[in-house]
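Provided herewith is a single structure, encoded as structure tokens, for subsequent inquiry.
Here the complex is missing one protein chain, while the rest keep their positions.
Chain naming follows the written order as A and B, and within any one chain the residues start at number 1.
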Amino acid sequence: GEVQRSSGKGLDEGLIVVNIAHGNQPSEPIGQLAEKWKELAEEESNGRLKLNIYPSSQLGSEKDVVEQAIMGNNVIIFTGYDFLMDYVPDAGILTAPYLTDDFDQLLELTTTDWFGDLEGQLNAEGIEIVNTTTIYGERHLMTVDRVESPEDLEGRKIRVPNNSMYIKTFEAFGASPTPMPLSDTYTGMQQGLIDGAENPLPVLAGSKTNEVAKHLTLTEHTKIMSPWITGTEFMDTLPEDIVEIIKRTGIEAAEYGREVMMEENEKVLEEFVAQGIEIHEVDLEPFKERAESVYTSFPEWTDGLYKTVQSLVEEQ
Amino acid sequence: MALTIMMISLLVLIFINVPVAFSIIASVAIYFIFANDFEGMVLIQRMISGLESVPLMAIIFFMASGILMNYTGITKRLLNFAEIITRPLPGALGQVNVTLSVLMSGLSGSNIADASMQSKMLVPSMEKKGYDRAFSTALTATSSIITPIIPPGIALIMFGYVGNVSIGDLFMAGILPGITLAILLMIYVYFYAKKHNLETEKKAKATAKEFFSGLKDAILALFFPIIIIGGIRFGIFSATEAGAIAVLYALVIGLIVYREMSLKDLIKSIVETVHTGAGILLIIAAGTAFGWVLTLEQVPQMMAESITGLISTPALFFIMILLFLLIIGMFVEGNVAIIILTPLFLPMLGEYGIDPVHFGIFFILTLSIGTITPPVGTIMFVTSSITGTKIEDFIKASIPFIILLIIASLLIAFIPQISMFLPTIFE
């Protein structure tokens, strides 16, 4: 777990290489964000820093690369608070359904003492958050048959990531959540193994669900802000000014990524309309009501966690 | 530096007959000792994660069902029937081998599953008819490459997903190239059989009575693909689950219908599946770790970058990619290569005016050639270990097939209509 310094060529003496991993395609907003980050950070470091980007889960799945990071290997990874729940349970609430009304409220939460405490607990597990300001998107529902209310979802098999937050959310909606790899979603839906899928619009378009499902329900069930993390052990090997550059340019890149994401959302929505996908803007209240049970279904969470977070949101 | 040491140790270890899985694992371990970005534990993590793949489970399922089928008595009935219908053709069993892969490709998305089942089912019978074992094994290996190209195919889905290309179009585009490859192979088998005097004697066509009695015996086997196709098409199970259903089907036939399978046979087949399967899967696990190191060192990326710098015309581009993929395919497991290379190749296509769907079919076919070549050719190892063929014999026997596959790749590259005809008319 030591910083790689290219040896040999005198010119490269002291070059610090940092590996950055994410699970998205290079063309997706997160991929573009990473490229921007590389560009900004390398420029600001005056050539002392080099970021190697590994998109498309090239270095491994989320759980594997997070494990690599915790071991102290040279890697920064894009992950999710739902995933970090395995290490610090309370982190998961940040991906709970209908937690806030907009992204700014959500981002604001990361500036609170409550979040600072969470970060401390993650540090104790060997995890260091590098960036908190990245927006991944808003999740919607794409189905073979029309869905306008939770009643329409009753018993429907919806593909979700293999992750307890999404499984519980769709159980709460009354659906039958079916975890499977994203890459199987297309054939799963084509063959009737599943009746629908949920994800942010660009991901729904990327996995080609629009070829096999004709109904998009704008459920907005989860707004996702996701952290970039690394191992505490690796972070400690980096010079302070380099850490500073990485963090600062990360915030800039995240702003850029958010713009790309917004543009992409609009583009995908237009494409869907052009392809004849029926888009349903529905009353969210019945979904929100059902989602409430999710907040009490994680016994590992601190007592009154939802109340705590709610009051933080209201204070804003 | 560490990368160079890894590559050299891999070649040396394979050269001195260290088992392939152990050669790969040892050389990757040596990489981790010399490189200081990642710890050795990551090697184990990558091997485990290489195995944690649902499509990969199909391998062991179809191996198990293939081994079990031999004890059910169904294989001999099926072969008997195949013999009846192909009797007048020279090299009939060779033709059956190719045709069966085309038929199987509608059921299976994985060439390894197809190759392992047919090595088990067809090669022993081919040997009895006087075919050379290495030839039969190489034919089985090569024809299994048809399976992932004709839909459904795991590789097509992965390419479509990673490259943001319509999977529906890719499925349509794969059909004719798969059949083209089959025709090339059948022509080759025809001439090979004539030359080696295999099943060339004038034989009378089977009588109607013979035909129907053969059909009656084989009906349970012929029924099986229908169960599988139907099950997949109607969404009862996935392609991987179809493998497990195949095992169940074999058990029902062997233990309940024909009652030719004893409990001892059952235990024997399970243990046989375990020790042949684990050997192959360990190579795949090790190959995953090896591919990971190449990715980390950005080897495929650097190679891809140097390509666009050098090439100006689409024709040259196809030929360069062909050479490049032949080399990459030799070292990197196909699905891993698709994940790494697709995002790198696709942006180049616009420059040369190549349709991504057309490219995808060419890409997948060319990459699959590496599955029947050393040092990490998965299909080569699967088929050779099942049929007991020495690797060097396989390599010798596979040379004409590799040439055929390269011809098929070139045909697909330079006659875009082969891939694009169906997607265009069904637009």
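Note that in this section a residue touches a chain if its C-beta (ideal position, glycine included) is under 8 Å from a C-beta of that chain, and two chains touch if they have at least 3 such contacts.
Assume contacts and distances are computed from a predicted model.
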item	value
Options "Cbb3-type cytochrome oxidase maturation protein", "RNA polymerase sigma-70 factor (ECF subfamily)", "TRAP-type C4-dicarboxylate transport system permease small subunit" or "Ferredoxin": UniProt name of the undisplayed chain	"TRAP-type C4-dicarboxylate transport system permease small subunit"
Residue of B:P151, B:G214 or B:G277 touching the missing chain in the full complex	B:G277
Contacting the left-out chain in the complete assembly, out of B:S384, B:S398 or B:S419	B:S384
Absent chain, residues of chain A that touch it	63, 66-67, 70-71, 86-87, 125, 155, 157, 162-164, 167, 176-180, 193
Sites on chain B contacted by the missing partner chain, in the whole complex	13-23, 25-26, 29, 40-41, 43-45, 47-48, 51-54, 56-57, 60-61, 64, 236-237, 240-241, 243-245, 247-248, 267, 270-271, 273-279, 281-283, 285, 374-375, 381, 384-385, 390-392, 395
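Note that only the chains that are shown with their structure count from here on.
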item	value
Whole-Å gap between the CA centroids of chain A and chain B	36
In the complex with chain B, residue positions of chain A that touch it	1-2, 4, 17, 19, 25-27, 52, 54-61, 64, 67-68, 71-74, 181-184, 186-188, 191-193, 206-208, 211
Residue ranges of chain B touching chain A (in the complex, touch as defined)	36-39, 41-42, 45-46, 49, 54, 152, 157-158, 160-162, 164, 166-168, 232-235, 237-239, 292, 295-296, 298, 339-340, 343
